[in-house]
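Complex shown without one protein chain; remaining protein chains in place.
Should a chain be cited, it is by its letter among A, B and C, assigned in written order, with residues numbered from 1 in that chain.
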């Protein structure tokens, strides 16, 4: 940890991301849907090897209302393969340490299913450090916040271009791990260009926090990652990864794609910082 | 004329029918749809030769609301062949005298078409003696009665089992040629047996007139004709004739059928009178 | 077609009771086969008695209110009015139970049939609306129903056929002639001849032998009476300048006109181009009454052709023939295309999918507002006789 003072009170995920950010590194958090293929955990290893700074692990839900077609399809595929919270976490348990934090993302129904306490405890047992729940806005988060904190799970909150400034401050303050900046008013999914709203939102978040800010939704190419890096501390890349996986790309193929993103982020870092 | 006193004031059709009736003969009035075949007038000759006492000639109408399927079909067939009032009457004009009266039957729309006067005049010119209009009940008949009388056309009125007695008297009184007794509450068409209502209606008519009473609607077999003869002065046979015509029977075939009816009527006559 | 000439408005008792023998001017009458004359007389007698019996009127009023959903609203067609430059109000018969004005008449006749001790209703139907209404009234009052329907209409109006069967009615396909309303009517009459003892023939429009044209108009006058009161409340002038309705046999128009015959409102009946009995028919007799019918040179009734099954009838009720002769009402025609276009326009501007029959009335309003025949600023009351659910498959093919 290069800057232990700033990270005081922060959990492991946040400390990890802060420390990497503080080296000037653009953060890369690729996403994979748990259970998407028989050997899906190999993707996690490949991501780590390709220079991911954290990995977002989606627990597939039957009704992914904030996801575009790619992740919808990935969820359906995984569920059709029999994926479930229990089985995905079980798959993780045998894994060696990845060296980077695992952040689970899923819809709140799956959190409620066994109850927030059991859910967070299970995540913790599986070695997960953070949790993203896209349909749990800050004002509904009370029920989960303390439980997650107690279990050592950092509950990441999302901010959107539509979030008014005072609320943004609350989100930034109550978020743990990092702040997930939703780049655009839309669902997950690849886009031709980074939304204009991305820059503005990131600036607005920066005004109220020094927590790491990762920009997600629509970041799909090295160019877009580079551009995102100009505003945010890093990017979340989901649909661009999952489209490749759905098209049959294995861990090695993904490693190459992630490497290109890594490289773009590093270049931008070299230039800008 | 065997009984000139009784027939005083009666027209030619009625005088003819009365005189035949008064010999004890059961009256037979077969029906044919005008224009049903190219040489359709041959049917008239065949009917006369087979012992008809009068012939009912139908002018086909597009909407024969009181006819059953057989005569509906006959009307459609004739119309499809181009039959019309004008052409049917024209076909008649070249014919030698049949020796028995021709009574036209049709719906009131065709009477109104050129107007009752022109219509009756045309009938008269074509040698027609009587007219039956099944959708012209007695209370609507004023418009036609005098016009027909003036043109020398005997307007035959119909009586039905539903007709109350006072009205029956009026119908019998105002009818010319004969009284057409509708044997049953129904449309034209062959029936398995003579309706029970036939006897009662005929008796009721007899109570108020000595005009010839012909029973029609449903009389289709020699047996039925024989039975009808027990009550009425004779029968009208329409659908039973036209079904044969539609099935391809020519004038000679019809002659045989009519002869069987003739014979039945004559036998009944021998027995009963 | 311009209507700039002065409009004759006789205010003296048009649309009252018909003269003797059911005559409206020279039209009407009871040209029924002798076998039906007595049955017609019984209906006439029963109707006359019932119509002055507060008990009957009360029972009918209650059925119309609690079962059929009367009164129906008067809807200002705001967006369309603005576009057309007139003030258009719609009398919403589409909102009645079963979806058209036909229910008004049928509830009246069904109640009358019960009063007469009849156990069954016989009906003809074109669009199926009258058949559905008849089946409905029969179910409600515990009567049987037999509905005659042309085979062609059975195809075009499959939805209504199934509704009738679901309601327990027997639907009898009619395969003769043009296989539409005209032939269904003939067949219903034929059937009635054999069933007068226990069945009432529930005619669906202001046609047929006396007393039907009059009786059906009286059962439908609730449209006009309600609208008259609603216009009085809604319009500055109290009475609209124009009163417009589509005309098949003419029952919704007659019922509407009846409420305004004694006002200066100009009455316009809109017929289908291919079924314009009033506009292009000639004197004749069909289905028991003397009126105007489409005929060929030989006096045969010709087939009507309309996209709207309910307007696919070659004649018009006798009272309309009379109103036409008097000049009290004017009869105009619109084409299939105009009607379909009007249906879509109403859907898009007012959120109402009209029956194709009703769309004819609207099509004339649109055309007349466009060519000045309807002076701009006029107030127009139009009867929206029915809803378009039954027609969407027809429209689907067209659009």
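Heads up, the rule we're going with is that a residue touches a chain if its C-beta (ideal position, glycine included) is under 8 Å from a C-beta of that chain, and two chains touch if they have at least 3 such contacts.
Model, not experiment: these values are computed from the prediction.
Enquirer: For the chain that's been dropped from view, list the shown partners it touches.
Expert: The undisplayed chain, in the complete complex, is in contact with A, C.
Enquirer: In the whole complex, not just what's shown, which of A:86, A:125 or A:207 touches the removed chain?
Expert: Here the residue in touch with the unshown chain is A:86.
Enquirer: Can you say which of A:19, A:105, A:160 or A:202 touches the chain missing from this structure?
Expert: Of all options in A:19, A:105, A:160 or A:202, contact with the hidden chain holds for A:160.
Enquirer: Given the contact definition stated above, which residue among C:95, C:123 or C:189 touches the chain not shown here?
Expert: Selected residue, touching the omitted chain: C:95.
Enquirer: Which residues does chain C use to touch the chain missing from this display?
Expert: 65-67, 69, 72-76, 79, 92, 94-97, 99, 135-140, 142, 159, 162-163, 166-168, 343-344, 347-353, 388-389, 392-393, 395-396, 399
Enquirer: Against the chain that's been left off, what residues of chain A make contact? List them.
Expert: Touching the chain left out of view, chain A contributes residues 61-69, 72, 76, 79, 84-86, 107-110, 112-114, 134-140, 157-164, 167, 171, 182, 184-187.
The rule is simple: only the chains that are shown with their structure count from here on.
Enquirer: Which chains sit in contact with both members of the pair chain A and chain C?
Expert: none
Enquirer: Quick one: point me to the chain whose Cα centre is farthest from that of chain C.
Expert: Result for the farthest chain: A.
Enquirer: What is the distance in Å between the mean C-alpha positions of chain A and chain C?
Expert: 67
Enquirer: Starting from the mean Cα coordinates of chain A and chain B, work out the distance between those two points in Å.
Expert: 98
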